[in-house]
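Note sheet for the following structure.
Missing here: one protein chain of the complex. Every other protein chain is in place.
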Amino acid sequence: MSVDVGSTDEFVPGKPRVFDVNGREVLVVNWRDDWFALRNVCPHQTEILATGGVTEEIGPGERVGQLRVTGRALIACPRHVWTFDLRTGQCTVDPSLRVRAYRVLVQDGRVLVDDGRPERSPRRPAQTVEAADRAR
Amino acid sequence: MELRNGSAPVVPGSDYDAFERDILAQNAIERVVLGYDIGLQSTAIVHRYLARDVARAANDWTVENWLARDDRLYGMVLVSTAIPEDAAAEIRRVGVNERMVAVALGCNGLGRPFGEPAYHPIFEAAEELGLPIVIQVGSDIASDMPNPPVAGGLPSTYAEFRAHAPHTHWAHTTSLIAEGVFTRFPKLKALLVGGGAAWIPAWLWNVDYWYKMTAAAYPWVERLPSEYFLEHIRVSTHSLEQPPQPERLGKALGLIDGIDRVILYTSGYPDEDWETAGQIATRLPAEWHERVFRTNAEELFRWPMRVTPPQEELVARDAAGGR
Partner (left out) sequence: MSSYSGPIVDIDVHNSPATPAEIREYLPAKWNDVKSLIPAVPTTNLLVGYFTPVPHVRRTDGGPPASSYKVIKEDLLDPFNYYKAILTHNIGQYPELLNQYYMVDVCRAANDWMVDRWLSLDERLAAVMVVPTPMIEEAVAEIHRLGDHPQIVGILFASNPLRRPLGDPIYHPIYAAAVQHGLAVTSHIGIEHASTYPAGPPASLMASTGTLHGSAGHHISSFITHGVFEKFPDIKLILKEYGIALLPSLIWRLDAQYQRLRRESPWVKRYPSEYMHDHLSLSTQPLETGERTHDLAEYLSVIDGIEDMLCFSSDYPHTSMDDHMYVARKLPSAWHRKLFYENACRSYGWPLPPIDVEPQLDHAVA
């Protein structure tokens, strides 16, 4: 089911925003013409991921001592700086850790997060986390 | 330990008759790798060309005066590390002798842990010849080296030097991994001698933690440091810890899957604390013994193609009452 998290111009590239998607905090971020959504909890010590840095992956160059930018988009948990693939949620430094990833679609200028549930009712907008707090 | 040959005390480890009695005469010994003692510190000779030539002379002396006396004896190519290119040349010169089965690194002649890129020619030569490198505690001991052999400063007591023996192991191993030595030389292996082994789980957990925080700075470290360790590093039993409850050593070590492939027996003879295989066996689980006392060493060192005597010779020896 698609959850509408706002219009594309409400997002600043590289700056995640957090939404309540079916009772779970999900971060949504725009990075280099691409859109990503991850569960907003680091599986290591339950830190909040959304305040971490969005970066490009640095990979090995041809020889030891050389580096190269690989193009893979990552987010670094702000606590211990472990990095996660923004597309798949896979932790790049600990193979046993993974964050739930959601597919994101952009349609008619709206950003839609696929929450993995079957379509039942019309698209409805999600609340940002701050709005959800205020409502309680 | 004072070894006597005639009436005069001799330097431990220099008396072949004592060595034959203490080590070779044990029925179970098939092969012995000789690894120097104080000679490892020849790298610390300040005149680096003298250091290089002492190592060369030591290698020739080992071949002529030791390896020639018993075909169960094997040697390590001693290299002075202060001029890495010369060390590589020495590996290529002496390492072709099939009785040379490893490279013994003297102390770190450049004052930096062994992963330092300037040392890489040594590893290139070693890998090329299929020889593992051996790093022994005590080679880094010279008190006027810029860095101490023990973290935190020069120790006041020899007892502390012994207790903290693994410190240089940790420094060298982290360096080898972080500087991509095993990425550049994937067939290379290293043996750590003289620092015991009980620390292995704690150290692996620690180094993996700090790696994860900084992995982007070393992208040529493509796997967890602990994975490189289990594949490329071996640890000898010399100075193996002695808990009051011996079974706890196996319990501690056993938390690392595959640890039985990492640990291998070295006597440490004629060090004050040298131990027979029987003594070590009481502290390690029986199911590890085959690997610790034989297989891991068989797999690590570069043995000549025919390493055990042919069957008919074994039969003849038995008939003559053993050697």
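Per-chain residue numbering starts at 1, and chain names A and B are given in the order in which the chains are listed.
Convention: contacts are C-beta pairs under 8 Å (C-beta built on N, C-alpha and C of every residue); 3 or more make two chains touch, one makes a residue touch a chain.
Source: prediction; values computed, not measured.
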Shown chains touched by the chain that is not drawn here: A, B
Selected residue (touches chain absent from view) among B:N97, B:N206 or B:T276: B:N206
Chain not shown: contacting residue from B:R56, B:R112 or B:R234: B:R112
Of A:M1, A:L67 or A:V81, the residue in touch with the unshown chain: A:V81
Omitted-chain contact residue, chosen from B:G130, B:P186 or B:P243: B:P243
Sole residue of B:Q136, B:T174, B:S267 or B:N296 that reaches the chain not shown, by the stated touch rule: B:T174
Omitted-chain contact residue, chosen from B:P12, B:G106, B:P132 or B:P225: B:P225
Residues belonging to chain A that touch the chain removed from view: 45-48, 51-52, 78-81, 96
Residues belonging to chain B that touch the chain removed from view: 108, 110-116, 140, 146-153, 155-160, 162-168, 170-172, 174-175, 177-179, 196, 198-199, 201-203, 205-207, 209-211, 213-214, 217-218, 225, 239, 241-245, 248-249, 251-252, 255-257
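Simple rule for what comes next: only the chains that are shown with their structure count from here on.
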Contact footprint of chain A on chain B as seen in their complex: 117, 179-180, 183-184, 211-216, 219-220, 222, 224
Touching residues (chain side chain A, partner chain B) in the complex: 55, 57-61, 63-65, 67-68, 80-83, 92-94
